[in-house]
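A protein chain is absent from this complex, but the other protein chains hold their places.
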Amino acid sequence: MIGNIAVAYPTDPLAIAGLWIALFLMLAIYSYPLWKENPVYRFAEHTFIAAALAIGIIVNLTSLMNTAVTPLMSGNLLMIIPILLGFCMYFLLVPKQRWVSRYPIAILVGSSLGLGIASNPLPSIVNQIISTVTPPKAGTAVWAMFPGAPTGDWFSFAFVAIGCLCATTYFLLTYEHIGPVKPVTIAGRYFIMLALGAYFGNTVLFRFSMLAERGKYLLQVLGLVPL
Amino acid sequence: MSQIYKREMVFIVTGVVALVMMLDYFFGKNIPGISGAGNISSTLQTWALIIQLMAIGLGAINLIQVHYRQISRKTNMAVYSAWFMGFFALLLLLGFYKLATGVELYPYTWIFKNVYVSLGTTLYAITGFYIFSAAYRAFRARNIDAAILLIGGIFVLLANAPIGEVIWGGFPLIGNWFNNVGQVPGMRTFTVVGALGLLAFGFRALIGKERGFYSEVQ
Amino acid sequence: MGVWIILDTKFVALLLLIAAFALFYGYMTLAKGGMKIKARAFPAVAAISEAIGRAAEMGKPVYYSTGMGQGTLNNQLNGPQTLAGISILGYTTRLCAKSGVKITYFTPIADSLPLVEETMRTSYMAEGKPEEFNPAVAINFQNEQSPFLTASLGWIQREKPAASILLGGFYYESVVLGEAGNTIGAMQIGGTANTHQLPFLVATCDYTLIMEELYAASAEISGNPDVLGSLRGEDILKFFVLILLGLGFILALVNNNSLISLLKV
Partner (left out) sequence: MSGQNIWDKLQNVDRRVFYWILFVALTVPFLSPIGLPITITPSSQAFYDGIKTIEKGEVVVLSINSGVSAWGDCLPAMVASVHKVYDQGGKLIVWSIGYTDVDITWAKIKEKLPDVFSKWKEGEDYVYFGYSPPQETNVALLRDNIRAIYPKDVRGVATDQIPLMKDINGANKIKFVLSSDTGDAQMYYVRQWKNGPVNYEKTEKPPTVAELGIAMNKSGDMAYFLSGDLFGLVAGSRGAAELEALTGYKGDATITMDSISVSHILLVLAIILTNISMFATRGNKK
C-alpha cells in the first residue's frame, strides 16, 4: 500500500458532524450537474459566497491593523495619508463626488501599471528572444526529441526558432496576410494550435485532479480510504 | 477651471506614480531617495497596499446591495439572499470577535474547516464535468486548426497520465516533447505579443486614453 | 558597465521601452491626423455577417455573450476584453437590425448594462428601426455565474439560435456555452484574450479570434484611432523582434554569440 501520512478518523462528535456536513454540501453542489439546478444547490452556493466574503473582510482588516493602524498608533503619523486615501475610495458610491475616488485609484493604477510596464520587457520579451536564439550546447539533450543527441538538441532548437518566427508573423495585426507572407502566417497559426492543444491537455489534468480529490473525499468520509 | 482636479490632476498623479516605479526599477540604487526601504517607491507601494486592504469594503457593499435588492423586491432568489445576509452577518461577528480578542472561537474554525473548504474545492472542480461532456459532443476536428489542437491535446493527455506509457512508449516521448518543446513557439509568442499589448495598453492608460479605470471619465 | 550609464544592467529593456513609447505616441498622433490605419481582415469578423444571413434565412435568433469577465468592467485583465466584446456587439446588432433578425445578449456583469443598452439602441437607430429595440427582451442579465449559465442553456435549447457569438473575457462558461451551441448545430464565433479558455473556444467554435485579434477587431469596428495607432506601433515592434529572431537564428547556426551578448547588456 502506498504510505500516506494518514490522519486518524476523528472521534469527537462535532468533528464527525463537520465531515458529514462538508460531504452534504459537496453533494448539494454536484446535484446541479449530476441532476438539475435546485434549491439545495442555490443554498450551498450562497453559503460559499457569504463565507468567502466574511473571510476576505476579516483577513484584510487583520492585515490592515498590522500594517497601518498599529504603526499609526505608535507614532508613525505619515500613515494617516494612505488611510484617508483608503476612505476616499468609498466616494465611488456617491455619484456626484465620484471624482474623489479617482485619486486612490490613481495610486493603485499608477503603481501597478508603472511596475508592470517597467518590469515586463526584460523577462517577457528580451529573455525570450535570447533563449530562442541561444544554440543548444552539446550534451544538454535534456528534452530532446531524440534522447542522447550527441550535438545537443538542434531539432528542437530549429523547431522553436522557426515556430516563433511564423507565429509572430501571424500576429501582425495591421498588415494583410497576403502574398509571400501568407504561408508563413498559416504555419504560424498551426504552431499556435499545437500550443493550445498542449494547453488543453494540461487544463484537463488540472480539472480532473481537482474532481478526483473530491471523489477521494467521499470515500474518506465513508471510511473506505484513510483521511 | 473646476474640472482640472477632476480629470487632469488624476492623470498627473497616475503618471508621476508610474514614473517613480519605472525610475526605481531601472535606476533604483543610483538615484538617492528612490529605491530601498523607506524611500519614495517603497512608501508609495505601502500606500497602495493599505488602499487595497481598505477597498475590500467596496466589494462587500456592492454584494450586500445586490442581495438587499433581491429581498426588497421579493424575487424568487429572495430566500437565498436572506440566508446569505444571515450567514454573512454571523461569520462577520465571529470574525470581529477574533479580531478584537485574538481568540478564535470553535464555531469560527469549524465553519471554515468544514463549510468553506468543502464548498471552495467543490465549486472550483465543477468544470471537470463540463469538459468531459463537451469532449463527447463538441470537440471535433471540423477544420485543420481544431485537428492539430486535438491531436496535440491527446498526445499530452497520454503523456500526463501514467497509463499512457503502459500503452505505447511513443506517447510519453512525443507527448512530453509537445509539453517541453512543441508548445513553446506558440506560448512564447503569446508571451511576447501579450507583453507588447500590455505596453500599449499601459501607455494609453498613462496618457489618459484608456477610460476603463476611472469609470466616469469621458 | 560603462561608468556613464547608471543602469542596473537592463539597458536593452529600457531601450525597448523608450522605442515602444515613441512608436505608440507617433502612430497615435498620425492616426488622429488622418493617416488610414486598418486592422487586417479577420475571418471571424467576416463570419459574423455570414452568420446573420444564415439566421435571417432560417428565421432563427442570434445568441451573444461577452462572458463572466470576473463580474465587473474595471477588472484590469477582463475589463478591456468585455469592452471589446461590447463594441463588436454594436456591429452585430446593426447587421441584425438591418435583416430583421432577433438578437439576445446574455451577461452577469451589472456595471456593463448601461453601456450595452446604449450600444444596442444606437445600432437600431442607425438602421432607422428604434422601435424594434426592446431592452427587456434583448438584454438578459443574471447577477451570478450559475443563473447566467442556466438562463443561457435554457434559452439556447428553446430558441435553437442559428448563430452563437462568444466574444469577451471568458472563464469556464466557454466550455458550457460552446458545447450547448455546438450540439444544436449553431454557427459559432468565439474569441477571448484569456489563453486558458482559447483551447475550448477553438475546439467548439467554427471561427475564433485569438488574444490581441479581439482588440484589433473591436478597434477596427469602433474606428478608435488611439488603439489602431498603438496597434501599428506594436506591429513595428514585432518586425523588430522578427529581425532579431531571424538574425539570431542564422548567427546560432554559425555558432556566433555576438547578438546574444549584445542583448544581455
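Each chain carries a letter (A, B and C) given by its place in the written order, and its residues are counted from 1.
The rule we apply is simple: a residue touches a chain if its C-beta (ideal position, glycine included) is under 8 Å from a C-beta of that chain, and two chains touch if they have at least 3 such contacts.
Small disclaimer: the values here were computed from a predicted structure and weren't measured.
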**Request:** Taking the complete complex into account, tell me which visible chains touch the one left out.
**Result:** A, B, C
**Item:** Per the touch definition above, residue among A:I21, A:I55 or A:A187 touching the missing chain
**Value:** A:I55
**Item:** Footprint left on subunit A by the chain that the document does not show
**Value:** 1-5, 7, 30, 33-35, 52, 55-56, 59-60, 62-63, 66-67, 70-71, 108, 111-112, 115-116, 119-120, 122-123, 127-128, 130-131, 142-143, 160, 195, 198-199, 202-206, 208-216, 218-219, 224-225
**Item:** Interface with the undisplayed chain - residues on subunit C
**Value:** 8, 10, 179, 183, 195-196
**Item:** Interface with the undisplayed chain - residues on subunit B
**Value:** 21, 24-29, 35-38, 41-42, 45-46, 48-49, 52-53, 102, 112-113, 116-117, 120-121, 123-125, 128-129, 131-133, 135-142, 150, 153-154, 157-158, 160-166, 172, 176, 179-180, 183-184, 187-188, 191
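The rule is simple: only the chains that are shown with their structure count from here on.
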**Prompt:** So which chain is farthest from subunit A, going by the mean of the CA atoms in each chain?
**Reply:** C
**Request:** With contacts defined as at the top, give the pair, A-B or B-C, that has more of them.
**Result:** A-B
**Between subunit A and subunit B, centroid-to-centroid distance (C-alpha), Å** = 7
**Message:** If a residue has to touch 2 or more other chains to count, which residues of subunit A qualify?
**Reply:** 32, 42, 45, 49, 112, 117-118, 121, 125, 129, 132, 162, 164, 168, 171, 192-193, 196-197, 199-200, 203
**Item:** subunit B, residues touching no fewer than two other chains
**Value:** 22, 25-26, 77, 126-127, 130-131, 145-146, 149-150, 153, 190, 192-194, 196, 199, 203, 213, 215
**Complete:** As the complex stands, subunit B meets subunit A at residues 5-7, 10-11, 13-22, 25-26, 43-61, 63, 77, 80-81, 83-85, 87-88, 91-92, 95-96, 98-99, 106, 110-131, 144-146, 148-157, 159-161, 173, 175-196, 198-199, 202-203, 205-206, 213-217
**Prompt:** Can you name the residues of subunit C that touch subunit B in the complex?
**Reply:** 6-8, 10, 13-14, 17, 20-21, 24-25, 28, 73-74, 79-80, 83, 110-111, 143, 147, 172, 175-176, 178-179, 182-183, 193, 195, 199-200, 202-204, 206, 208, 211-212, 215, 226-227, 230-231, 233-234, 237-238, 241
**Prompt:** Across the complex, what residues on subunit A touch subunit C?
**Reply:** 32, 37, 41-42, 45, 49, 112, 117-118, 121-122, 125-126, 129-130, 132-135, 157-158, 161-162, 164-165, 168-169, 171-177, 192-193, 196-197, 199-200, 203
